[in-house]
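Note that one protein chain is taken out, while the other chains of the complex remain in position.
First chain written, first letter: the chains are A and B, and each begins at residue 1.
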Amino acid sequence: MFGKIIDLLEERFTFKKSLQEDVFEHKVPNKLNFTFCFGGLTFLMFLLLVATGIAMLFFYVPTVDHAFTSVEYITFDLPMGNVIRGVHHWSANGIIVFICLHMLRVVVYGAYKNPREFHWISGVLLFAVTLGFGFTGYLLPWDQKAYWATNVGVLMPKGVPFIGDHIVSFLMGGSNIGALTLSRFFALHIAVLPLITAVFLLAHFLMIRRTGVARPL
Amino acid sequence: MADEVSRRKFLTAGIGVISGTIIVGLGGAAMVSIAAPAITNKQQGKWVSAGNIAELPPGQFSQVNLTYDAKDGWMDGKFKMLAYVKVEGENISAFSATCSHLGCNVNYDESTGGFKCPCHTGMYDKNGKNVSGPPPHPLKKLEAKIEDGKLMVNTLPKEA
Partner (left out) sequence: MQDDVSAPENGDTEKQMIFFPNFLFLEAIAAIIVFAGIVALAVFIPMAMGDPADPSASAFKPKPEWYFMSAFYLLKLCPSSIEIVPTIIGPAVGGALLMLMPFIDKHPERSPKKRPIAMILTAVITVSVVGLTVAGIYLD
């Protein structure tokens, strides 16, 4: 029964062949050590962040009068809520650590060189997006730490010649940190940045399929 | 054959123009609405009481919390801000506590009689002038007046 459905789907999508060639029989160098796991671990962190993030999205409310209490509810009242939020928190820290280790490994092995220049560029962009996730996510609980760290961060572009003040009010959604700041950080955190991540992640993975992992030295 | 090529070119250009129009139109509309609050969501100054004159120690700075209602995007928000006020006979000075560097609230510094920012140790003197550290401008002055024995402060800093 199940096999039949698979066969019918295979007829329409021919995914078995692609999976066979691109995943199962894909060759990697023989002498890979544990440092080659950092990329995969970064991806694991990303998956944990997506899963726990979606779980919290069922309860979190991005408004200045309810953000704090809804995070409080997740943290103290919701069964397993503290674990979900904790995994999100620690994975958010872990993803930065693993990105840094992954990048260091790539630099030491010179793996960013031809033909893998664009793997590196998409990776640097992913790192920048990850920092964007960190910055926007930090505001969402709307506690003192969140408010004041955002206050400092959001004013940094003030020094840009000519348009500095406009960048600041664009980020804040007005002349002060308030309801619109919270809702735009929320939109960035759960919709815009994940979409950008998905695009660059797909590119990153497809390219490494194509060129293979750089041979260890 | 030549006809076929120019027809193909025409169709290609048509597809390009149509999809370009849709993308630019939709993206532009979205971008306008996303960027608009940066211009429209500006706060109006409000006169709020900073306390009774009799209760403020004369000749020295008091830290006051100003609370006021104002529109915040789509909601009626409650805003809070921190200010320093000093009444010395006829002279009233009032400063917003917001550091001109990166927006932290400054503290009154007893040793100098001025203000000190906890974030990057920027220093201001008793006139709110930036004297050392990273702050690029003085503390913003607030308009203040006495009404019925109360010190009234305008929440919107005067443009320097």
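Worth pointing out:
Just so we're on the same page, contacts are C-beta pairs under 8 Å (C-beta built on N, C-alpha and C of every residue); 3 or more make two chains touch, one makes a residue touch a chain.
No experiment lies behind these values; they were computed from the predicted model shown.
Residue in contact with the omitted chain (choice from A:6, A:54 or A:108): A:108.
Where chain B meets the chain that is not shown, the touching residues are 63, 65-67, 79-82, 97, 101, 104-105, 107, 118-122, 133-136. Residues of chain A that touch the chain left out of the display are 23-30, 32, 34, 36-37, 40-41, 44-45, 48, 64, 68, 71-72, 75-76, 82-83, 85-87, 89-91, 93-94, 96, 104, 107-117, 120-121, 124-125, 128, 131, 134-135, 138, 141-149, 151-153, 156-160, 176-177, 210-215, 217.
Quick note on the criterion: only the chains that are shown with their structure count from here on.
Partner chain A is touched in their complex by these residues of chain B: 34-35, 37-43, 72-75, 77, 79, 102-104, 119.
Against chain B, the residues of chain A that register as touching in their complex are 63-65, 148, 151-152, 155-156, 166, 169-170, 172-176, 178-180, 183-184.
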